[in-house]
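Got a structure for you, written out below as C-alpha cells; questions coming shortly.
Every protein chain but one is kept in place in this view of the complex.
By written order: A, B and C. Residues from 1 in each chain.
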Amino acid sequence: MKALFTFFLSLLLSLNLAAQDHSHQSARPISFPNFGAYQTLSTDLHMHTVFSDGSVWDIRVQEALMDGLDAIAMTEHLEYQPHSADIPHPDRNRAYDLALAEAKDHELLIIRGSEITRGAPIGHNNAVFIEDANKMLKEKAEDAFREAKNQGAFIFWNHPAWTAQSSKGLPVLSDFQKERIKMGELHGIEVVNYGAYAEESLALALEQDLTILATSDVHGLIEWDYSNKGLQRPVTLVFAKEKSLAALNEALKAKRTVAAYNDLLIGRQEFLEPLILNSISIHNAHYMSGTEIVELTLKNECSSDLIFENKSAYTFHESSPVFVLKAHERKTFKVKTLQKMKSFELKLEALGAFYAPSKHPVLSWEVTVKE
Amino acid sequence: MKALFTFFLSLLLSLNLAAQDHSHQSARPISFPNFGAYQTLSTDLHMHTVFSDGSVWDIRVQEALMDGLDAIAMTEHLEYQPHSADIPHPDRNRAYDLALAEAKDHELLIIRGSEITRGAPIGHNNAVFIEDANKMLKEKAEDAFREAKNQGAFIFWNHPAWTAQSSKGLPVLSDFQKERIKMGELHGIEVVNYGAYAEESLALALEQDLTILATSDVHGLIEWDYSNKGLQRPVTLVFAKEKSLAALNEALKAKRTVAAYNDLLIGRQEFLEPLILNSISIHNAHYMSGTEIVELTLKNECSSDLIFENKSAYTFHESSPVFVLKAHERKTFKVKTLQKMKSFELKLEALGAFYAPSKHPVLSWEVTVKE
Amino acid sequence: MKALFTFFLSLLLSLNLAAQDHSHQSARPISFPNFGAYQTLSTDLHMHTVFSDGSVWDIRVQEALMDGLDAIAMTEHLEYQPHSADIPHPDRNRAYDLALAEAKDHELLIIRGSEITRGAPIGHNNAVFIEDANKMLKEKAEDAFREAKNQGAFIFWNHPAWTAQSSKGLPVLSDFQKERIKMGELHGIEVVNYGAYAEESLALALEQDLTILATSDVHGLIEWDYSNKGLQRPVTLVFAKEKSLAALNEALKAKRTVAAYNDLLIGRQEFLEPLILNSISIHNAHYMSGTEIVELTLKNECSSDLIFENKSAYTFHESSPVFVLKAHERKTFKVKTLQKMKSFELKLEALGAFYAPSKHPVLSWEVTVKE
Partner (left out) sequence: MKALFTFFLSLLLSLNLAAQDHSHQSARPISFPNFGAYQTLSTDLHMHTVFSDGSVWDIRVQEALMDGLDAIAMTEHLEYQPHSADIPHPDRNRAYDLALAEAKDHELLIIRGSEITRGAPIGHNNAVFIEDANKMLKEKAEDAFREAKNQGAFIFWNHPAWTAQSSKGLPVLSDFQKERIKMGELHGIEVVNYGAYAEESLALALEQDLTILATSDVHGLIEWDYSNKGLQRPVTLVFAKEKSLAALNEALKAKRTVAAYNDLLIGRQEFLEPLILNSISIHNAHYMSGTEIVELTLKNECSSDLIFENKSAYTFHESSPVFVLKAHERKTFKVKTLQKMKSFELKLEALGAFYAPSKHPVLSWEVTVKE
C-alpha cells in the first residue's frame, strides 16, 4: 500500500519539482588549441560519486560542463563501497548510467570506468572504456586487470606517489606492475592526482613508456577542491583523431597526452612542444618607427598561465626576459633585432612545462615582420 | 564470499582514503548582532540530500559551516523518493543521522525534520524538531501533521507562492491550512524560498499570525544557487534565549524571527527594528572644526547590505540622503545640526527591510556628540 | 647667450622626448542616454590647474577623455593666484588655451571660463562661455559679473553650502545674489560640488529658478578624489539641441540639466523623469509557461547605479521590491499580473533621484508582453 502510495506521489510531484530551476554560472572553462591532425580533448578520467566514496549523486556532468571538458570517466571504486548499507545497488555501472542520462543533451562524452582498488603494492588503478564494471569484480587483482583488458580498456595506475601507500611520496614499481605492463594490462600512470604532481611518476612514465595523465580524483566538489581556491582542476589533454570514445581510447593508448594543472604542463616532448607552439599566436610584428626594434603582440590561446624565459638570439627592449602570459592574455613585446629583417626566430623556454624531470621545452616561432 | 571480501577491503581502505584531505575555504559567513535578552541564530530549516531528491550525500554540514550558520534542519521529502531504486533505505531519519555524525566536532546544531509533501491545496510543509520521521509517513496529510505536532514539532508551510502549485504566484489559504492553524499544527510560513520572496506570503503570515521564515530549499549546491552568483543563501534569523534546540523551537513558535536574504530583511516590527538598530554602530561623532556640522562614522555590523534614507530632522552635509552601507562597511557622514548640541536624533528609513508589504521600518539612534 | 642655448636645446630635445609614450587605460566612462530632441552631454564645468591653485599643468583633458565627458570648462580663480611667484603669466585665459591645444584631436569641447572668487556673502562664482577672462578682473565683484554677462556667459554660484563660507553648511542667499539673479547675471547653482550634495542648494535652485549643476572642482587628481575610492566624478548632464558650445550655453541657460554623482541624480522633474525612463530598457517580456507571471529583463543603460522600489499595481514574484540595478547591468524580474494581459504598467520609484528635497520621481513604463 505504501509503495503504491509513494509511487503515485512520485508521479504527481515529479512534474512539479522539475519546475524549480537550479541554474548556475561559471567562468572557468578549460581550453587548449588543436594542432596537426589532432583535436585536443580535455578529459578528467578519475572521479567519484555516492556509488563508491564520493559526496554527490549527480553533479559530475554539470561540473564538467562548467569546466568545458570534452570527456569524463566515471570511476567508482569497485571494491570499496562505504555507502553500501544505504546504497546496496549491485550494479557497478550505475554511476555511469546516471551520468550518461544526465549528459544526453550535451556534447560531453561519458566514459564507462571503474577503479580496481587494492592496498600496496598493487594500489589503485583505473580501467576506462570498459564494457561492464560488474565483470571486473574479482577477488584477485590480476583477474580484474585481465578482464578489463579483455573488455578493451585503457588502464592506468592512480596516484602512485600517494603517501598513504608510499610514505616517501615515491612511486615504487613492483613485480605486479611490471607484469601488468608486460601483459599489456597497464598503459598509463597519473603524474598529477588531485593537485599532487610527482616528478618521479613522470620519470617512471618515460622509463616504462606509459601514458602520462592528470586527474582530479574528485570526491567532494570541484568548487571546493579547486575553483574557490583560484585553481583549475587537473586534466589530461588527449590529442585524438576525432571527438569520439574510440578515438580517445586510441589516442590514450598511443600516449598522445599532456597532463595540465594550472600553469603546469607535463608531457612527451613530441606533444608538449606543438601544444605550446600552438598556444601562442603572434600578431602585428612591425619595426617601431626609426628603430631596429620589432614590436609584436603575443596572445596566450589556452586556459593555462604560461611562464616563459626569452632564449632568442635577440634581447627584449623593455620587458623582463622572464614573464608570465596569463590565460588568454595579450601582451606586447619589443625585440631588438639589431638590424631590419624580414623575419626572425623568437625562442622561448616554457618554464612551467616539463617533458622530463627538470627539462623545459624551448620553443621557436618564425616571426614575419610587416614591411 | 564476495561480501566478506568487500568488507575486508573496505576496512583496509578506509584508513588510507581518509588521508586524502578535501579542505576548502570561504569568505561568506552570515552574521547578525544579538539584542536584548536574545541570541540571534542564523538558521536554514529546509534542505535536501540524496535521501529524497537532493544531489548530495553529505555536504550540507560543510556548506552550513562555510556560511557561518548556527543551525540547519534536514528536511527530506517523506513521500517523494525519486532515488529509492538506488537508495531503498527505509529510515526517513537517515539524512539527519548522517548530518549529526558529520557535525559532531562543530557548534552547528542539527535539527531533525521532514517535509510532508502533497499537491495543492495541501502543498509542501516542513516539520522540524520532530522525534521520528518514519512515524510521520501517513497516507492522510492530516495524520502526518497531527503526528508531527504530537512529537513537539514546529511546522511551516513551504513556498506557498510556488508557481507549480499556484500559477499566479499567490499563496492560497485553503480550509486545510485554516484547520491546521486552528489545531496548532501549522506555525509558520516561508516568505522567502530559494530566493523567491512573496509579499502576499508576508501579508498572510501577519494576518494568520504565523512565524516568518526564509529557507534555501537547496537541492544542489549552495555554491551554484548563491555564492557563484554573488548571493547569500536565505536564512531565518531566530532570536532565541540560548543556542540550543529547545530554545530554537521555543523562539520559532513564539514568532521571534526575521527572514534575511541578501539586502532584504522581513520580520515583525518588534524584532526587525531592534535587529537593524543593533546592526548599526555609531562612532566618533564630533563637530567639524568651526562648524555646526557633526561628523560621525556608521558601521554596518551585519553581513547584509543595508539601504537607508535619511529621515532625520537634519540634512546630510555631503552624502546623498539615500545610501547603501555594505556588509561590515564603515562610512563617514556629516549631519547639519544647525546649532551645537550635546546629542541629537539620527533617523533612517531602512528601505530594504519590510515589517509588512510596502512598509519600511524607520529607526532612531540617539547620537551623543563628543565635547 | 643662455637663452639662445636653452632654445636650441629645447628644439633638439623636443622631438626626442615626444617619443616617450605615456599611455594609460581606464574603465570609468560616464554615459547617459539621449531623449526627445536632446543630446545628453556630460560636462564638468569647474576645475583648476597650476594657473590658479590646482596641482597639474595639462592633464584635465586626458582625465576628461578617460571619463568620457563631452565638455569641460577651465575655471581658474581670477583673483586667487597662489602660484603667481612661479607662474606670473598675466593672461587669465592661459589654462583654456593649453587645454584647447591638448584637445585638438578629440571630440571634447573646451569651454573658456573663470572663477570670480570672493569671500562671503559673494562667495565663488563661475562664469563659463566667456570671451576673455582678463576683462573680468575687476575690483568690484558686480563689475566682474556684468562683464561676464556682457560676454554672453552662463554664470553660476559655486558650493554655496561650503563650510568655509557657511559654518552651518547652508546656502545663504544675500542681497548680492538676489541682485545678480534679477540682473540676469546669475543663472545657476552647484547642488553638488566635489562630492558634497546640499539639499538646501536644490531647494534654492527651485525657489530662485536657477540651473542645477554638479561639478568636480578638481584641484588635484580625479583618480585620487574619485576613481581610487570607487567613485565617479560629479557631472552636469546637459540636454542640448546638439553637441556644440552654443547649444550647451543655450541649454544651460534654459535649465535643461540633471546633476549626477554616482547613484545620486538631481534635477527638475521634467528632465529627471525622461532621463531615467530612457536609462532603462525592457527586454523579452513574456508569460512564464503555465503561469500568469511575466518574466522580463531590465537593463540599466547609464553609468550610474539606479536604486528602485516597485510601485506597480503588481508585485514581483521573486525579487525584493527594492533593488539596485548597477551601471549597465541586466537583471531579470518576474511580475505577477494576476491574469494574462497584452501589456501592463511597470511603475518604479527612483530612490536615488530627487526632483526636490525628499521627492523621488516615480516612473512608468508600458510593458508589451510577447504573445
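Observations on the structure shown:
Quick note on the criterion: a residue touches a chain if its C-beta (ideal position, glycine included) is under 8 Å from a C-beta of that chain, and two chains touch if they have at least 3 such contacts.
Here the structure is a predicted model, which means the values were calculated and not measured.
The chain not displayed here makes contact, within the full complex, with A, C. Of the options C:139, C:207 or C:366, the residue whose C-beta touches the omitted chain is C:139. From the options C:89, C:168 or C:299, the residue with contact to the unseen chain in the full assembly is C:89.
Within the set C:35, C:80 or C:287, the residue that contacts the chain not displayed is C:80. Checked against the hidden chain, the listed residues C:75, C:126, C:163 or C:279 yield one contact partner: C:163. Among A:97, A:200 or A:301, the one in contact with the hidden chain is A:200. Within chain C, the residues in touch with the undisplayed chain are 1-2, 5-6, 9-10, 12-17, 19-20, 22-26, 50, 53-59, 62, 77, 79-84, 86-89, 94, 117-119, 137, 139, 162-165, 194, 217, 219-221, 223-225, 228-229.
Within chain A, the residues in touch with the undisplayed chain are 161, 163, 167-170, 195-200, 261-264, 288, 290-293, 307, 309, 315-322, 324, 334, 336, 338, 351-352, 354, 357-358.
Criterion: only the chains that are shown with their structure count from here on.
One finds 40 Å separating the Cα centroids of chain A and chain B.
Between chain A and chain C the centroid-to-centroid distance comes to 53 Å (mean Cα coordinates, whole Å).
Of all residues in chain A, none touches two or more other chains.
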